[in-house]
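In this view, the complex is presented without one of its protein chains, the others remaining in place.
Order as written gives the chain letters A, B and C; numbering starts at 1 within each chain.
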């Protein structure tokens, strides 16, 4: 019986780590299908992602890796299992739609457990794919009250990640901390340019010749979380801000879906306020 | 009562064309909302696209423009009217899905009259959007027999353009000529690199560092029609051909949808085997 | 005897401008080699750049254009004449070197009258091309004192534009105003991201996945002048800030040289704090 697992190691750098880890794999007679490591010398941090195959006991493998890595090491052994996501959105359909089409084709390495939205606009699109749509209006509610309703809905759902697919509300620190490193957002600018509201209006007003989009983990600092993926497209003086917004949608959805794919494949490590992407 | 129209002029170049055309607009008291012209000096060809608003009689405008342009001039006055498309596809859903999502959101400037496919794979996706799906198998049929069946289906549909959204069969000259300059295809390579079958296998075998996609009008010369839009993404030695194929899907769908949008907005002129895109 | 000129018109938008301007050209029997116009509807501004050939008297052409354009119109008729530039730099050679090589090959549409630098590092490179090098140290000088020395040097030089080719000092409002719309700078970030000092350190610290460069006209607001050209390149977690700086040099020099070429060809209009680039 053949196993397959992604082994992730995130720890303080120290001499011989590659040797010691590869020795564990070698002694257990595991095949290495893919392997990437990175040392952040500035912060003396070590990151490694290895895909191994062979006959192995996960607990034993974990203990052996624990034995040869520094005390603070975060070790994950992730066996093939479809992940689960919840998508939060507002009115715009391009990011949600892109993920739905990928899911339909089997390209998305996850199941979409539910869509949660503060407007009803996306209900019919979501229902076309027979996915539960949770409409939670924010009308007449404080941020806390609204988030409590969302949290209450999320409590009944089993999921790994929350994808903010153009969810146009700011999340409180409480909400973010509750799902630490599990919320991915798409920001419609080339961060850190144009933080905050209406990036396309800001971009048009500044007269930029390129616009972009940024997928990042959400932290309690607005638009300051670790960046996973970015891309850009050229614009010119013919574009008014609505043209920029329209053109920008294509970048937004591709960047978000790419970041989501990287996260679902456990290719993204958090390194303080940055990411290491293998 | 205010009219609005796109005026397209495609003719032999001659002195004073801009003056004469703008004089017609001026004398008829029309506003120019957008205007672009291009002279291909090599072939002495003139192309102009103007969006005019005002009170005007289309026949009168046409006659006045006819009077001041060369005899061979192709003049089109296109009033705002939603265009109609038919999508032909095979098994892959990313291009079809991208167009469906744009249609759903109202972003697509056209109605999708039908999907025609030589496999059943995309039926459920198409039906999710309540769009007619015509499954026309090519099994045990000659190219001509199959195309006759397709043509017979198309005869009952009113449409402006056929979009080949990863339709994996070669069309005969007869078919192409019947819908001259009305068929748009997405080719999964940066043409003219990798003409023909399995471009990603070819690209991988050649060891390229960039892959691309090309949207073009279909002519009877395979993969030789006028190019409307192209884009590329970087790859590296980690990509096997299936990885390239997967990564390429994002470029394919964006390039096809962009070309489709240009065509639907009457921004594309044919200039022999090339395009002029305003 | 055949003349050739670039005709630039920058004025308030009003009906019939294209007609009236093309009528002037037509009545004077001029050929239009290239023509581009743009209307900024938001600000009701009209921009037009036409290359005309034929037999004409510049003063007569100017007066006829003046007669049919609004009072505030800025009309320029620019006959073929090699422009002259002064390059200001500090220590880094990539932008200066790129311009020198283009000048040597005849590709640059300008003569380099002098290099002015606040360090001696680039003297030998400049002298290799037999171009005057003016070393004006800023040591022990106030900004005003140093700029006075620079201005005093510039007074003896006949030039059209100042190119800041990695000139690492901030210019005072006085200096900028003296050479209004005649100073082009390359900023080593994708503005408005990372305004100010050490953009690559800022970019590295923020963990961006793309870095860029921005060529812009210099105004008294630091890094806020109208953007002429921008471009970007991908980076990843392997890049420390010095790697970013090194990789960024290629973008900086290409973006600056491209912007310079556009300006030298009179293709750039100022539209408030933005540019219109034909």
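As a convention for this text, a contact is a pair of C-beta atoms (placed from the backbone, for glycine too) under 8 Å apart; a residue touches a chain by one contact, two chains touch by 3 or more.
None of these values were measured; they are calculated from a predicted model.
Considering the full assembly, B:42 is the residue among B:42, B:72 or B:139 that touches the omitted chain. In the complete complex, the hidden chain is touched by one of B:69, B:118, B:185 or B:230, namely B:230. Although one chain is not drawn, the whole complex shows that of C:10, C:40, C:64 or C:98 it is C:98 that touches it.
The residue from A:25, A:133, A:190 or A:217 that touches the chain not shown here is A:25.
Residues of chain B that touch the chain left out of the display are 38, 40-42, 190-194, 206-210, 212, 226-232, 236-238, 240, 271, 273-277. Although one chain is not drawn, its touching partners on chain A can still be listed: residues 15-16, 18-19, 22-23, 25-26, 31-32, 35, 37, 39, 234. For chain C, the residues in touch with the chain missing from this view are 92-94, 97-98, 100-102, 104-105, 107, 125, 128-129, 246, 249-250, 254, 257-258.
In this section, only the chains that are shown with their structure count from here on.
Centroids built from CA atoms put chain C at 38 Å from chain B. Rounded to whole angstrom units, the spacing between the C-alpha centres of chain A and chain C is 41. Among all residues of chain A, none touch two or more other chains.
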